[in-house]
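Here the complex is missing a single protein chain, while all its other protein chains stay put.
Note that the chains take the letters A, B and C in the order they are written out, and that residue 1 is the start of every chain.
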Amino acid sequence: MDIPYTVEVRRDTGLTNGKIGIWLFLASEVMLFGALFATYILLRTGASTWPRGDTILNVPLATFNTIVLIASSVTMVMAWASLMRNRFGTYRMYMGATILLGLVFLIVKYFEYSAKFEHHLFPSTNNFLAIYFTLTGLHMLHVAGGMVVNAYFWGPGAKQWKTNPTWFTNRVEHSGLFWHFVDLVWIFLFPTLYLL
Amino acid sequence: MSKPAAVAPPTSHGGHDAHHEELGFWRKYVFSTDHKVIGIQYAVTGLVFLLFGFSLMMLMRLSLAYPETAFPWLGALLGDSRMPGGTMLPEFYNELGAMHGTIMVFLGVVPLAVGGFGNFVVPLQIGAPDMAFPKLNMLSYWSFFLGGVTMLASFFVPGGAAQSGWTSYAPLAIIAGTGQTWWLIGMVFLITSSLLGAINFITTIIQIRAKGLSFMRFPFFVWAQFVTAFLLLMAFPPLEAAAVLQLMDRVAGTSFFLPTGLMVSGQVLPNAGGGNPLLWQHLFWFLAHPEVYVLILPAMGIVAEIIANNTRKPLWGYRSMVYSLVFLGFMSFIVWAHHMFMTGMGTTMAAFFQTTTMIISIPSVVILTALIISLWGGSIRFNTPMLFALGFLPMFGIGGLTGLPLGLNITDIPLHDTYYVIGHFHYVVAPGTIFALFAGVYYWFPKATGRRMNETLGKLHFVGSFICMNVIFMPMFIIGMAGVSRRLYDGGTAYAFAQPYLHWNVVSSWGAWILAVVQIPFIFNFFWSIWKGEKVSDNPWEATTIEWAAPSPPPHGNFAVVPEAYRGPYEYSVPGAKKDFTAQFES
Amino acid sequence: MTEWLGMPPLAAAHGGQIDSLIGWIHVFMLVLFVGWGGFFLYAIIRFRRSRNPVADYAGVRSHRSTYLEIGVAVVEAVLLIGFAIPLWAARVDDIPPESQALVVQVTGEQFAWNVRYAGPDGVFGKTDLKLVDLQSNPLGVDRDDPAGKDDVVTLNQLFLPVNKPIIVKLRSKDVIHSFGVPEFRVKQDAVPGLTIPIWFVPTITTAEMRTRLSNPEFQYEIACAQLCGLGHARMRGFVTVQTAEEFDKWLQERVAELADPFK
Partner (left out) sequence: MTDHAVDIDKHVRIYITVFVSLMVLTVITVAISRVHLPVPIAVTVALVVAIIKGSLVACYFMHLISEKKLIYAVLVLTAAFFVALLALPTLTQRNGYGIHEIEHPPAAAPATPH
């Protein structure tokens, strides 16, 4: 017997299982990052001195990365919209772009990190760097995770388009929800860490 | 009975899904996605961990009753780094204590109550073919399994397993040995597992319930699991964050939880400082208070099912029980700092957390009262599950009531971190939750195997456990009132004021060891009944909830005919009905 | 009236209130337990299957239990608002002025209690991590600082005058400890990075307690209540409560020793 409501919505909730599942997951992610933000606030308000982010970190690079990540969100949503419009080719293109933009983000981040290490700035140096590395590191893990999922839907997973297009479109939408969430987290990380 | 297609119209997944091919051994029993197999995997693993956690405790009780005494045979078994010459080192005692707490809570009770019973029973009770995300379910089990293996492996790293208590307070946990790192990594696996499970439970309960099964027709157990899943979902991520931060403090040399100017045995710590040890406690208890309700809510759910079934009448005040449950869930997020009353609190904060703590005790009173009143007018059968369920009530009563003096800041002063606290929570988790879990094992065993466990052995198990549990934990209130601290490897021998009470440690210890002996009938019964137990029908307890509509054991996909719910969950002894139970699934 | 609880003998002024609150809560708990328990036992005996073969669908019809639950809530509210909150406020808000009290600094470390008195000048001297020497100067008191010259430091021995408010300023060098003296009904975590004051008034001298308990060996003990490592079970200190004269004499002797360490 098959699990119901994987593809079609349940009448009374108006939702598929996957949609509920991904939102519940995001709810837990909110609590995860919430705890880290709380830690940031605590450390900052408790410290006698706290550096401004732009005195240590590279704002132009991070601005560039912000733009990259936002752009990737747009391509992600466009990928989904292409599926809705039944244009599989465009979907592939947009999804590919999303993955590549994610990659650009990670590469830029790699350069940022190594620049810090070269200047002997480590997580242990002070609490600003500690929370900076922890938050951005965890965020990077999320980016990487999202890329893996997206790559799956770009490559092997895309076979489903032929067999069950509705389901496939839904799955891309859910993957997109995660990706946008990761973008959303960065939107908050960027000013908190770099600009304040 | 309704027509098959009533509820879940089979969906077209496309031609490539070949559902009826025989799965191989590995896919069927090991990497299975069937909620029943996963449930049983969880339950058995949980039981084994309970036994293991209990064994650690029996060792500890040895040091508590006979401190500094040599037991050469144990020394030979456990090695010189733990028990040189057979005398337990305090480090080893701390290791056992931290791991007993961790294993019991995260690897024993939660997997059994949520992973085991939740997985096995909830889809059946809501008439679902499986969980909403079967693959995720499998992943959840294996993540738990990895977490368990990590925890076990940590006993063998240099310096041994974590030894800073299950609470892992900083800075102690940060300057501790490698075992703590393993503990943190293990916790991350366990948290992941619980999060995946929680997502699955919530989605399944909302989406895959049978036609006609509105929320107010849910068996109480389903409600309990529903609220529990929300607690896990919302409370675990902050601990995950905290674990990551503590990991950073330990391996990357950060100072999230380390203030400036720490000096350990004459050496200034190299860390930059500027952190705050109390942050760890806040983050930990933000999880751990909801977590203790995770330990109790499924237990209450099991007890409610069994009481309704064996009184042969509906639960009294079902609605108020459900509302209390939901309220309890909410409130459990804002009482956490009652574990931190002695960290130095001002009036406002203390007043807030005392008030919420008192408020949260009311819904527990309501639920317990409803369960006890449900007995009135019943036609009570005293089978083994019922005995354990009945035993649960006064035991939880003692545990819950002793929470009250702890919940007021001022009276917590003499009691905090004494054996009184140990007594309080063990009454809720051991003769409370553990009894409910035993009850659940006896009750749903026929569903899982098609056979019933032996009643005589079951009753022996109950009577023995009931007596021993009280012999173990009642003296702890006496010792605690006298002011003896917890987590002392010698049970307080060093203190003059503790001397008149030390003999209670001996009583307690013998209680624990005899408790182990009375578990033998259970373990024997369990395995014997799997193969040799009395064969029974699909609904041996003449119960009303939907799980009993499925064959025992239920096949893949669970129900021969898709069930539908026509009425509330506990329509027992309906006036005018021919038999004394009118099942939810009878049209 | 609270002897039946089995708590240690009481020796501090505020403790009586705590004890009687604990006593009343336990009476309340007992009433609830016996009430519910009685109903429970009666119900399972009266309604066993052999006695009552047919269950009653509705069961209890009255809703009197709601009043009971409200009753429980009211009692809890009274305990909370009437007693617990004000008593706690007295602990943390009404700390007596330092001029009228004896201020002692107690610093926990693995696994000992370092006690420091400000000495005759009433001012604690500076401390410096660099000066710490586990044997001779565990707190790193700067003896060149005039305020620090007369600071009296003892290990695991807390001497206190009777019937005078004592303010203990708690701190910790390494991990979290907890300063608990059962007879005084005080307990407070010593959290590194923070200095936390607690206060109490000891009412019975050690000597008097010895006669009362007819135990010539009696000592007030400081019991570390928070897991702090492998020596947690042995992190024991002693409190000696003396009359004001005895205490002053003791303190002067210590100060004199400081001035002339070779005496």
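Following the convention adopted for this analysis, a contact is a pair of C-beta atoms (placed from the backbone, for glycine too) under 8 Å apart; a residue touches a chain by one contact, two chains touch by 3 or more.
Only a predicted model underlies this, so the values are computations on that prediction, with no experimental measurement involved.
Q: Using the touch definition from the top, which of A:Ala97, A:Leu138 or A:Ile187 touches the missing chain?
A: Touching the chain that is not displayed is residue A:Ile187.
Q: For chain A, which residues touch the unseen chain?
A: Touch set of chain A with respect to the missing chain: 13-15, 19-20, 23-24, 27, 30-31, 34-35, 37-39, 41-42, 45-46, 48-49, 54, 59, 63, 66-67, 70-71, 73-74, 76-78, 81, 84-85, 166, 169-170, 176-177, 180-181, 183-184, 187-188, 190-192, 194-196.
Q: Over the whole complex, note the residues of chain B touching the chain we left out.
A: Residues of chain B in touch with the missing chain: 206, 230, 234, 238, 259-261, 263, 273-274, 276, 278-279, 282-283, 286, 333-334, 337, 340, 343-349.
Heads up, the rule we're going with is that only the chains that are shown with their structure count from here on.
Q: When the contacting C-beta pairs are counted for B-C and for A-B, which pair yields the higher total?
A: Looking at contacts between chains, B-C has the larger number.
Q: Scan chain B for residues touching two or more other chains and write them down.
A: In chain B, residues 276 touch at least two other chains, as defined above.
Q: Two or more other chains in contact with one residue: find those residues in chain C.
A: none
Q: Along chain A, where are the residues that touch chain B in the complex?
A: Listed in rising order, the residues are 1-8, 10, 13, 15, 17, 20-21, 24-25, 27-36, 39, 42-43, 46-47, 122-127, 130-131, 133-134, 138, 160, 162-164, 167.
Q: Residues of chain B touching chain C in their complex?
A: 89-91, 94, 163-165, 169, 171-172, 175, 259-266, 268, 276-278, 311-314, 316-317, 342-347, 350-351, 354-355, 358, 361-362, 365-366, 368-370, 372-382, 390, 393-394, 397-398, 401-402, 404-405, 408-411, 413-418, 478, 481-485, 487-490, 492-497, 572-575, 580
Q: Please give the residue numbers of chain B that touch chain A in the complex, ascending.
A: Against chain A, the touching part of chain B is residues 7-16, 19, 129-134, 136, 195, 198-200, 202-203, 206-208, 233-238, 240-242, 244-245, 248, 252-256, 271-272, 274-276, 279, 283, 286, 557-559, 562.
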